[in-house]
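A single protein chain has been removed from this complex, and every other one stays in its place.
Order as written gives the chain letters A and B; numbering starts at 1 within each chain.
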Amino acid sequence: MSEHDNTELALVDALDHLLDRGVVIAGEAVISIGGVDLLYLGLNVVLANVDALVRVKDRDR
Amino acid sequence: MKSIAIGVHLRSEDIEPLAAATPAGALFVSAVPVPEDQSLSDRDLLVRISGVRAALLERATFIAIRYGFAFRSAAEAEAKCAQYAAKWKKLLEEHRHRVELTLRVAAAGSARPQRRDFQSGAEFLRALHSSARSARVDDAFRAAVEELIAPLCVKSHWAPRDEKSIELCGLIERSRLPNLSRAGQALKARCPHVPFLLSAPWPLEVFTDADHE
Partner (left out) sequence: MLITNDDERLRESLTLTESAIPDRISADPEIVENGLARLVLAIVELVRRLLEKQALRRMDGGNLSEEEIESLGSALMKLEDKMTELKGVFGLSDDDLNLSLGPIKTLD
């Protein structure tokens, strides 16, 4: 296994720790389906990307 | 400007100058200020934040905040932390010289249940749950981990991650990290055919819940 592979794996591992663990304190990211609250903070990471897409479209009008 | 929160710390000296320290009751929140329109899912930003976290951890142990919380004022940060502040202070004092480790193991799970095979929502969800939690670890490997790694930890427990992996989460004294490194090499030598990834140190991420006591 090369040094390069290990660096990439370490990076993916670090990002996994960053995105998938930790205390959740921002209550505004509550999504609820079927009447059950599913607190998911990472959702705004995804939504932020949708924002970027909308801005690109607006520039083209 | 908005501030992307990284962690909760006992002292502001634990944070500056690596990141900005914002007082939140008796504790301090570390954060990285970014432009208001900065996308949180930017890969370069994520890599940068990971780097700041690692540097902060070298200074002192902190409680990691799940990525995505961005605040615009100290008042906002303090308000959000208020209900947990007392509990967190206690944890930070107790685990001042400890860090977390994770040992992730690739596991064989069963195939995902197909939606079309189910009529009832409860049956579908139960089947999904059972399938996700059926990830199994090789018995010999588990025994080796219990012998080599677990005894180095103050606390440890196994936790399922998803259909593809299962994980040992551990809380360990910083001073024992060299022992952990040796134990990891021994584990690798003893179980060369089990795909695993042992990494440390990490901030307090899992051992902040009363559930794990």
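Everything that follows uses one rule, which is that contacts are C-beta pairs under 8 Å (C-beta built on N, C-alpha and C of every residue); 3 or more make two chains touch, one makes a residue touch a chain.
Only a predicted model underlies this, so the values are computations on that prediction, with no experimental measurement involved.
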By the contact definition given up top, give the residues of chain A that touch the hidden chain. 1, 4-13, 15-16, 19-20, 31, 33-36, 38-40, 42-43, 45-46, 49-50, 52-53, 56-57, 60
Touching residues (missing chain, whole complex) on chain B: 41, 43, 46-47, 104, 106, 115, 118, 120-126, 128-129, 132-133, 160-162, 164-165, 177, 180-181, 184-185, 187-188, 191-201
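By our rule, only the chains that are shown with their structure count from here on.
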Could you give the separation in Å between the centres of chain A and chain B, each centre being the mean of its C-alpha atoms? 15
Could you list, by residue number, the parts of chain A that touch chain B in their complex? 9-11, 13-15, 17-19, 21-27, 29, 34, 41-46, 48-49, 51-52
Residue numbers of chain B touching chain A in their complex, please. 5, 8, 39-41, 46-47, 49-50, 53-54, 63-69, 80-81, 84, 88, 102, 104, 121, 197, 199, 202, 205-206, 208
